[in-house]
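Of the protein chains in this complex, all but one are displayed in their positions.
On to chain A.
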Amino acid sequence: MTLNWFKFASPASFYPIAGRLIPVFWILTLLLLAIGLYWGFFETASKLGGSNPQKEYYRIIFIHVPSAWMSMWLYIVLVGWAAIGLVFNTRLSFMMANAVAPTGAIFTFLALWTGAFWGRPSWGTYWDWDPRLTSELVLFFLYIGYIALHSAIDDTRRADRASALLAIVGLIMVPVIFWSINCPDPNQCAALHQRSNLTRIDGNILFSMLTMTLAFWMYGFAATFMRLRSIILTREAENTWVQELLNARRQA
């Protein structure tokens, strides 16, 4: 049996699919948020670490790490769709890239914000030009640049292509952020940000952190698909299937 993947790649056929998936992602988001938040606040110790432990403020980890992961993951997704759009010239791919960008920018901002509120009690400062913090800030500007460039060009097809190129060039920031904490010799580079160590972390903390990551991921799907449907409607307004949907709504 041959499955025609390009059938699902048309905006008209993905629009109803996204519409059916959105409630599922909302239910998963709320369920995972409830579990992750309950576990994070009530089933974890009030201290983290050994001789000089972090106090209750370490609980910011349950939103900070998921936001930071989502900020990088959504950028990879954005670039993936942008690249597919450039290669195959498929309309839906560019719309996907467009739909992901604002949610990615929000998660990047949240990673910086929650990091600042964690940094003040643990490092004594809201901000430092540490490699990890600085590269995450550059990622935030890349998202903003992508959105701004797209909205600055009136011709949608040209806007899609130009902003896709910008996004692809910016992909270099993701590995930079990822390895920005692995300073080979602490005497030579003054990195403030902790290294991540998932194997040494307490099981309850890890469980809440991963649950919250899944919750943010499901939220990302829900928000992105909502935005995607609006983008599809706007761009396909002249097509008959949108007119038919509109007539059905007016009669309902």
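To be clear about the criterion, a contact is a pair of C-beta atoms (placed from the backbone, for glycine too) under 8 Å apart; a residue touches a chain by one contact, two chains touch by 3 or more; residues count from 1.
Please note the rule applied: contacts and distances are computed from a predicted model.
Which of "3-oxoacyl-ACP synthase III family protein", "Monovalent cation/H+ antiporter subunit D family protein", "Heme exporter protein D" or "CidA/LrgA family protein" is the UniProt protein name of the chain not shown?
"Heme exporter protein D"
Using the definition of touch stated at the top, determine which of A:S71, A:T114 or A:T213 touches the missing chain.
A:T114
Kindly note down the residues of chain A that lie in touch with the hidden chain.
41, 46, 55-57, 59-60, 63-64, 67, 102-103, 106, 109-110, 113-114, 117-118, 120-121, 219, 223, 226-227, 229-230, 233-234, 237, 242-243, 246, 249-250
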